[in-house]
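Before we start, here is the structure in question, set down as structure tokens.
A single protein chain has been removed from this complex, and every other one stays in its place.
Every chain is named by a letter (A, B and C) in the order it is written, and numbering of its residues begins at 1.
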Amino acid sequence: MKRQIPLALCFLFGIVMIITQFSPHPVSKSIYERVISGALIIGPFALVLATITLIQTHINRIQRRTEHWGYSFVVFAGLITMVAIGVPFGPENPIFVWLYRNVQVPMDATMFSLLAFFIASAAYRAFRARSTEATLLLVTALIVMLGNVPVGDLIWNSLLSLTGLDSIISQNGPSSARGWILDNPNLSARRGIILGVSLGVISQSIRIILGIERSYLGGGD
Amino acid sequence: MKHNKICLWIAVCTTLFLWTSLGYCQGSAAPTNVVAIDTPNDDGSSITVTWDVPAETSGIVGYNILSSVDGAEFSKLGEQLSLDDVIDQETNMCMYQDTSISRLNTYTYIIQAVTETGEISDSQATESVSAKAQIFHTGKIPLFLAMLLFSAAIVGSIYHARSGKEVFVRRIPGLEAVDEAIGRATEMGRSILYVLGLGSVSNVATIASMTILGQVARRTADYETPLRVPCNDPVVLNVVREMVKTSYLDEGRPDAYNEDNIFFITESQFAYAAGVDGMMIREQPAAIFLQGTFYAESLILAETGNSIGAIQIAGTDSEAQLPFFIAACDYTLIGEELYAASAYLAREPMLLGSLRGQDWGKLFIFGLIVLGVILELTGINWITTLLQNVR
Amino acid sequence: MDLIGIWVAAFLTLCIYSFLYRDNPLYRFAEHLFVGISVGYGIVLSIHQGFLPLAWKPFWEAITFKDPSGLWVIIPIAFGLLFFARLSPKHTWLIRYPIAVLIGYGSGIAIPNVLRANIFEQTRGTLQPFGKMTETIAANGDTIPALSTFEIFGAILMVIGVICTLTYFFFSVEHRGPIKGLSKVGIAFLMIGFGSAFGNTVMGRVALLIQRVDFLMFDWIASFGTIFNSIF
Partner (left out) sequence: MFSRLVNMDRRYVFILVALAVIIPMLFSVSLPVSISEPTQNLYDYIENLPKGSTIMLAFDYGPSSLAELNPMARALLIQCFRKGVNVVALTLYADGTTLASTLIKEVAEEMNAIDGEDYVFLGFRPGATQVILGMGTEIAGVFETDLSGKPLSEIPMMKDIVNYDQIDLLVDLASSATPDAWIIYANVQYNLKIGAGVTGVMISQMFPYLQTGQLVGLMSGILGAAEYENLVGMPAKGMQWINVESFVHLLVVLLVVIGNIAYFAHRSREET
């Protein structure tokens, strides 16, 4: 009951999804569609469960008075407001939309934009030409960065015309170099990674369907 | 000799055929060589009609499709079609797919050509056809075979590994650091933070990461170093709790397991990043593991981790995020190395064996590329055609 | 309402940016609010755009005899409900059922699709230029090779890159001798790939920052004027 049935379910759904993709027959098509929409239905339940555990975690923090426990009330305030408005009145409700647009969206975007700062600090600290490999990384990064904005070409072209080399060396160096790097060495490295990773994905899917890989059962009996 | 004769025959026939069809086209605009067949590899919902591309001099601008159900009168299907609608570049034929059919009836077709001047000429009626649903998509045979072959390689390698033979796995830089990181956290009396990324439980990277987490948990159980795991996916949360509990049980330290250390934050990407960042700054973990599937939040986590001076060991198969981990972390497992690391640490025959099976897969791709390059250069391109035609 | 919205958004934006200096109560407030709001938003959407239209509607139509074909949704609903077994320590193991279904389903879909889109297509993409090398095209009455020398160089480099990178990912052999050489070249390709991906990312991230600054400068600061005008 605890192990055999899950393994059997996993095998069943895995095999069904493979076979139906190889058969154009209407019966197979309709099974395929049913399973797909069924999987859509299962998802939301897990989120509700996770929210319950989140609430438990914060109630715990408040009861034990762990450091900064007061902020747990802020979590509840946000959660309850959204649910109390959104569940009965739907996501089109103007207050819900207002909260989303003026509270969630700006924080989401701001959190994401922190990356601009972090990229600069990471580049400054880590891009040091310590070894051949590090130099390759650094130089390509700089070329692509310059090739990505119009100013890169602008500088290149004016340098060329200043030194009078524009008859020998072609214009728009940075952006064409960027294009070539992304198209060629970058693409081949990515292909190498993709091929390896895809083999890993397939091999794991096979192991899961055949019941060889069982770690998702979480150990125990 | 025999060979030559056949060649001659083919040449003669082709010339004759081309000549007659050319004559036809110039003589009248009626479509030639009209054939209706049950569309192969479909669910029996269409019939395909093909006919020759008209000569450029024919003046044909479009076609009407007429069909007859079970021998009844012919009637026009839909609007008039332009040449662009019907010409199929790949086969260089005109093609029309009738999807308005039922599997129970038989159909006959007439193609009606319309010229610039509005002249209309009918082709001869096709033989009657009916549509059937196919059980197996023949175009997918290569895909099916490749799948079986690879499955066999994986399963075979796993059984080979299980039979007790030693399986070699090359050194993976960064793995030695796992013990060092745990040791340092213990010495400093600080916690270890383990982030599994945003992947769902069916992601390979997440499963590999959970396996590594299981191994890390075994070591922390002995030292009683707190292991904090903030989760992003509700299902992953539940699986991870079970796994870590099992690790502590296996080490004989069920008392040291604290379920509150493994918790859900939120499914939202950046709210999760904000939460984990806050944890890092406040709890100052001595070691941070970032293993699994990551998106843009990777550098937010890794830079904050770096700023508090923690040892960071990262690993992901999301290739877009690898550069950031390489820049901001002390050690990074690249792509498939993450899967290999889980096998390396867990030393489980199943994982080691399938790693070997994957190497066979790589060797096969290797061979395919080398062979393909040679064949393509000599003008034979059946490998690329085969790979392209698999749908 | 709009004005209040801009001010709330600007306040929260600045709260988050304050993290760049150091952890502080403002950031902690924003962080916790963010977590709470995002979880709430996720729940609302899952219910209104997932559960209600996909599960509840067909189920309701089935039990009110409008459209009995919808009755099959009972099966996925039952599997979904099993997640709540987690709340009872004795029945925790029941949660494995829905997890097993989701994992099996995901794996089954993945195998043929990953094989075709990633392995078949990427191999073909690598080979394709070689087919064109022997071809010629007509241009202004002359026949010229279909690929320029530079493109041929690119295609050859591509094959070398793919093979060397793949070699780096061989795990069941010791990396020495020629394999070591190949995998070293593979690492070089990887580094160039990472460098270019890094450089490329800068553009996107900076754009995000520009958008936020644009908001603070042109929406928020501009609203000072509106307030000022309405008071005086």
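The rule is simple: a residue touches a chain if its C-beta (ideal position, glycine included) is under 8 Å from a C-beta of that chain, and two chains touch if they have at least 3 such contacts.
Everything numeric here is computed off the predicted structure, so don't read it as measured data.
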Where the missing chain makes contact, among the chains that are shown: A, B, C
Residue in contact with the excluded chain [from A:5, A:62, A:142 or A:177]: A:142
Residue among C:45, C:133 or C:160 that touches the chain left out of view: C:45
Candidates C:13, C:107, C:183 or C:200 - the one touching the absent chain: C:200
Interface with the undisplayed chain - residues on chain A: 29, 33, 36-37, 39-40, 43-44, 91-92, 97, 100-101, 104-105, 108-109, 111-113, 116-117, 119-121, 123-125, 127-129, 138, 141-142, 145-146, 148-154, 172, 175, 179, 182-183, 186-187, 190-191, 194
In chain C, positions touching the absent partner: 20-21, 41-42, 45-46, 49-50, 53-54, 109, 113-114, 116-117, 121-122, 124-125, 128, 193, 196-197, 200-214, 217
Hidden partner chain, residues of chain B it touches: 268-270, 295-296, 307, 319-320, 391
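In this section, only the chains that are shown with their structure count from here on.
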Rounded Å distance between chain A and chain B, as computed from the means of their C-alpha atoms: 17
Multi-partner residues of chain C (at least 2 other chains): 16, 19, 28, 30-31, 34-35, 37-39, 41-42, 86, 99, 102-103, 106-107, 110-112, 115, 119, 123, 126, 159, 162, 166, 169, 190, 193-195, 197-198, 201
Junction residues of chain B - those touching two or more other chains: 140, 143, 147, 150, 201-202, 235, 238-239, 242, 265-268, 270-271, 274, 282, 319, 323-324, 326-327, 334-336, 358, 362, 365
Chain A-touching residues of chain C, taken from the complex the two chains share: 1, 4-6, 8-10, 12-13, 16-17, 19-20, 28-51, 54-55, 72-73, 75-77, 79-81, 83-84, 86-87, 93, 96-115, 118-119, 122-123, 125-126, 154, 157-162, 164-166, 168-169, 186-203, 205-206, 208-209, 211-212, 215
Interface residues, chain B side, partner chain A - complex: 41-45, 133-137, 140, 143-144, 147, 150-151, 154-155, 158, 201-202, 204, 207, 210-211, 214, 231, 234-235, 237-243, 245-247, 260, 263-268, 270-271, 273-274, 282, 296, 299-300, 302-303, 306, 317, 319, 323-324, 326-328, 334-336, 339, 350, 354, 357-358, 361-362, 365
Residue ranges of chain C touching chain B (in the complex, touch as defined): 16, 19, 22-23, 27-28, 30-31, 34-35, 37-39, 41-42, 86, 92, 95, 99, 102-103, 106-107, 110-112, 115-116, 119-121, 123-124, 126-128, 130-131, 133-134, 159, 162-163, 166, 169-175, 190, 193-195, 197-198, 201
